[in-house]
Each structure stands twice: as C-alpha cells, then as structure tokens.
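Below is one structure. I have some questions about it.
Selected chains from the complex are presented in situ; the others are not included.
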Amino acid sequence: MSRLVKKGSKKAGLPPGVVTYIGKEKTEKVRIKIINYTQTQVTEKIVETVEECLPFKNKQPVTWVDITGIHKTDIIEKMGACFDLHPLVLEDITTTNQRPKLEDFEYYLFIVLQMLAYNEKSKEIEAEQVSLILGNNFVISFQEREGDVFDPVRERIRSGKGKIRMAGSDYLVYSLIDSIVDNYFIILENIGEQIESTEEDLIKNPKRETLNVIHQLKRELIFLRKSVWPLREVISYLQRGDSKLVKKITEVYLKDVYDHTIQIMDTTETFRDLVSGMIDVYLSSISNRMSEVMKVLTMIATIFIPLSFIVGIYGMNFRYMPELYSVWGYPLVMLFMIIIAVFMLRYFRKKNWM
Amino acid sequence: MSRLVKKGSKKAGLPPGVVTYIGKEKTEKVRIKIINYTQTQVTEKIVETVEECLPFKNKQPVTWVDITGIHKTDIIEKMGACFDLHPLVLEDITTTNQRPKLEDFEYYLFIVLQMLAYNEKSKEIEAEQVSLILGNNFVISFQEREGDVFDPVRERIRSGKGKIRMAGSDYLVYSLIDSIVDNYFIILENIGEQIESTEEDLIKNPKRETLNVIHQLKRELIFLRKSVWPLREVISYLQRGDSKLVKKITEVYLKDVYDHTIQIMDTTETFRDLVSGMIDVYLSSISNRMSEVMKVLTMIATIFIPLSFIVGIYGMNFRYMPELYSVWGYPLVMLFMIIIAVFMLRYFRKKNWM
C-alpha cells in the first residue's frame, strides 16, 4: 500500500514551497554529474558543489546536469536558486510518489515521471520518481537512486551515435523519456509471461495460490495503470508543440514515444481484461470441482444408504421373520441388492453423473 | 445514511433565499474572529457583534473574518447584509451537506467545500461544511464546529513565514483550501492502512467480520468520492483564471492544489479497485473453504458408508449364512474392508482431494 499513498501527514500544515523529503531516510552522498556536449566534443565531470553548475547555465549548446539522490534538501534548494526554479517545483521534486505531470513555466518545462522496475522476488513493480527540467540549453534530471536506465543515452552522447549530438536540449529530454518508456515494455513483458504461466496453471491445476497470484497481477496492473495514464497527457503536451522549448524537428520523435505510451495503455487494459477473465475461470473451476465432489458423495450415498437399510431389516431380532429361516433368504437378498445397485448405476449414467 | 441526505423536507415549500439551519440543534455561541494583516503587522480580535466587521469591509490590504458556528441564522443574515451577499448564498451557507461548488458573483466568489475527518472509533469519515467568501480585500470563512485545520494558516500569518503576508486575499483563500485538501491525504492514508491490514486478514483468516470491514471501506470510499469529484471542478475554475479576483501569481499555487486533487481522485479510484478485488478474494475463499469441508465429508462418507454396509450384511440374522460359521470369516472380512479403504484413499489422492 505504501506504494499508493506516501505519508502526506508529514507535510500537512506546512506552507507551500517548503522542500521536504518524504521518502526513506538515506545517508548516501548526492552525485551531481555534468555532461556538456557540442556536435564535435563532450565534457563530462562530477562536481562537488552546486555552484560549479552555474557556468553551464548559459553555456551553449547543451548541458545535462544529472543529479542522483534527492534526500539532501539543501542541495535541491541551491539548485533551484541557481537555475531560477519556482519553489513549488523544488517541493515536487522531493515529494516522491507524485502523479506524472508536466508544468510549463515558459522559460523551462518541469516534468515528473515514474520510472518503473519489476522486482522479480516480490513480484512487485517498484517506482522511482524522475524529475526533468528542460531549459533552453540545459536539462536537469533528478533521480532517487543510482540506476542504469539512462546509461544508453550517456553512451550515445559519448560515442556520437544517432543524432543526439547534433540536436538540442529538447532531443535530450526526448531521449531520457524514451528510455523510461522503453523500460515499461520490459515490465509488460514480465507481466505478460506471468499471465501466460498462470493461465496454464489455471487450466491444469487451479489452486488457492493461483488465485493469490491472479490478485497480485491485478494489483500490479492497477499500479501500472496509475502511472501510465497521466504519462500520456505529459507526452501529449510535449508533442503538440505548445511550448517554444520543443523544436518542430523533435516533435516527430515525441509522436513516436506518444504512440508507445498508447500501446502500453492498450496492453495494460488488455491485460486487465485477461486477468479478470482468469478470476472467472478460477471461480468456475472451484465450482466445477465441488460439483464433482458432490457427485461422488451422492453416488456412494445413494447406492449404499438403501442397501444398508435392507441389511438392517434382516438384522432385526423379531422372532417371527420367516425369511430368516429360509435357505434361500440370504442369497436372494444379496441378489436383490445387486439388482438395485446396477439399476442405480444405470440411472447415474443416464443423468450424466459418471 | 444521514451523511448522504439531510432532511430536505424541512425546506420543501419555503421560498428561495430563506436562511434555515438544517443541522443538529446547537446552543454554543457563534465565534467571530477578525484577522487583518499587512506586510508588516497583524491585528487579531474576536468581536461580539456582526456590526464590528463593517469597518474591515473596505480596509486594505487583507481581512479574514473567521466565523465558527452557523446555527444562528440571524448572525448569518446580518453578515449577508454587511457584505452584500446574495440571499441564496446565505441559504447555502446554512444548508450543510451541500455538494462542493463555486459561484462567481463578480464582486465576490462563493465557495462551498467539505472538510473531512476520519473518526477512528466508528471507522467513518465525517464531513463538515466550510463556506468561503473571497472578496477583493477580504475573506469570510464559515465553519460548523471549532477545529484546528486552519491553525497552521493562522500561525503563518502571525509569524509572517512563507509569502502569505505579502500576498492578497486570493492567496489566503488558496491557503485555506490547501489545508483542507492536505487533510484529505491523511484520510487516504488511514483508509490505505486499513486496506492493507484487511488484506492481510483476508489471506490469513477470512471471517464474516472481514466482509463487513470491506463493505465499510467500500461505503467510505463512495462517500469520499462524492466529496472529491466536485472539488476538482471548484479548484479547476479558480485555477483557470476566469475570475478577476484571482491574481495571475496565485494561479501556479492553485494549479498545485489542483494536482493534489487529481492525485486524491486517482488514489480513491485505485482504492475502489483494490476493495472490489478484495470482495472477490473473500467470496472465493469462502467457496474454497466450503469445498474443503465438502472434501472431508465426502472422504469420510465414501470410505465408511460401504464398509458399514458390509458389516451390516454380517449383522443379518439369516440362519443359513455359511461365512458366519467359518473360523476365517471374521478376519477375512476385516482384511477385505482394509483393502477397500486403502484403495479408496489412493483414489482420493489421485483425484487430488487429500
């Protein structure tokens, strides 16, 4: 549940714009990495103080300030002062578990996204908030933890592969969003595989645990959906070209990410349909099994209860029971009971119970 | 249910604009508190009569008239006369249990909200209506009961922390709405925690009471939703900047509250999904348990009913039953019955019933 609501109570009563970190306590150092690149060269360095970022603020053409760790609020505040960010933006950066959103402050865009990862052990999707600031010639990214999702982008900048070095800061933001969205497909694949294997279980041998797995899947899809739906709005805004910061030439790329988002939403909905179908299958297989159990019980009872009654009759101690003294009594009663049993078995076969 | 429909019958037939209090009878005194503040100083006083508010009507820059208690309709009516409020506004202030709404009367905005509180004992959400009047240089707030939700705002005004003292009446209204909305997160947390603990119960030991808890949760979410959806429209109107009374600089703050509202709605919907999933889990666990009970019954019956039949046979009093007189009769019958029992147990294991 903690994935769904963070301790907002920590914040109630505080004035707006107060930068408070609401996640788990952490002590690691915050890493600030600056990558400045032109068409022909790349400068990459890790800086110790926020002040070192300042010269890059207006430096042409593109600088990427990549910050890992948002638990030191003083660093975030200094960063905000350096780059003239609105206090509410700083507050949002440290308030993890935000709904993905985009805010247009004219001179910069503020984007909040959820980077998702599938934890194989707990079978849960884990979310990490990524905040992006897109300025005219710089991009600032804030991540909660060290991660390798942005590595391919870094690699492409270093090697100059693709058109990233030739394009502006908007293309860099596109590349970062694209790598986050590509990651969603991996999660869908994982869930898809689990759905597949659970469906097989369901047909072969449905168990109590199977239902728990199905509900786990359902919960994960609810969680996924909560992240994906607002994402669409964010990218839709970028791609519509309402902001001057996004160049015409980048729009076709953003349109491409937009299509991916739609596809992710589509697949999420399809998965939801499949999973809710699986619950029906499970429940009806339980019903089925119970009705099978009932049939066996009924057959046994229906055959033997009358027979037991008959043998009971001849177990009575009445003195005047002529059958008891006949030589043929015993075999005739046995025969009679066999006939009854055969008759009943036939009846069951006719009723389709066997 | 009384949370959902108030006794409207009290009002049917009355002409519009008649100020009638429809809540529970009350005798406490109505408290009128006036806070007037400029960038440099704060005046705070509790007044006895409505007339004392009058000088503040046009006093610059910002006055907050904070009224606690709406059961004295004469005070509300005098207030309306003082500040030129429309009769329907006065009617709405005293008609508690309104749907949150905003009405634009050009010279002032009238806002109705529901302040929610989670009652730990009854596990119910309790609502209190808060009405706000936003004028050019004043804000009037009406509350049903004494409460401490607005305390942090008062504190910020007194101490001059944040930008509240530098801003206008629109920022004050924003601050009040913000503190109400922040409170919703605490309710979501409470519900979230209950969902979590109920889910554990559901997996470990589902009981009849668990279902009652789930339905209680469902009812609370229906109630919460009813308050949150219209709230969105209210804040959306404020934030769109259609009213002259809301300054451009405040809009970004209202956008922030708006985002919070969206997040609350989102979480409410997610909770509804989770809770309706829990009902499925509960029902299927009942089915499961019943089918387990049935299996035990069937096993016992299936093993012992035929065996009882056999012992019944040898309890018959026929004179001519040769088995009865054989020395091996008794042990052979016992052996035969053990063989049958073993065979059946194997059959059950194969059928996966054990």
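Structural remarks
Order of writing sets the labels: A and B. Residues in every chain begin at 1.
Just so we're on the same page, contacts are C-beta pairs under 8 Å (C-beta built on N, C-alpha and C of every residue); 3 or more make two chains touch, one makes a residue touch a chain.
In this text, all values refer to a predicted model and were calculated from it rather than measured experimentally.
All together, the complex described by this structure holds 5 copies of its single chain type, of which 2 are visible.
We take it that only the chains that are shown with their structure count from here on.
Averaged Cα coordinates give subunit A a centre that lies 26 Å from the centre of subunit B. Against subunit B, in their complex, subunit A makes its touches with residues 1, 4-5, 7-9, 11-18, 86, 88, 92, 98-99, 101, 103, 205, 208, 211-212, 215, 218-219, 222-223, 226, 230, 279, 282-283, 286-287, 289-290, 293-294, 296-297, 300-301, 304-305, 307-308, 311-312, 314-317, 321, 323-327, 329-330, 333-334. The part of subunit B that touches subunit A in the complex is made up of residues 151-152, 156, 161-164, 175, 178-179, 182-183, 185-186, 188-189, 192-193, 195-196, 203, 252-253, 255-256, 259, 262-263, 266-267, 270-271, 273-274, 277, 280-281, 283-284, 287-288, 290-291, 294-295, 297-298, 301-302, 305-306, 308-309, 312-313, 315-321, 352-353.
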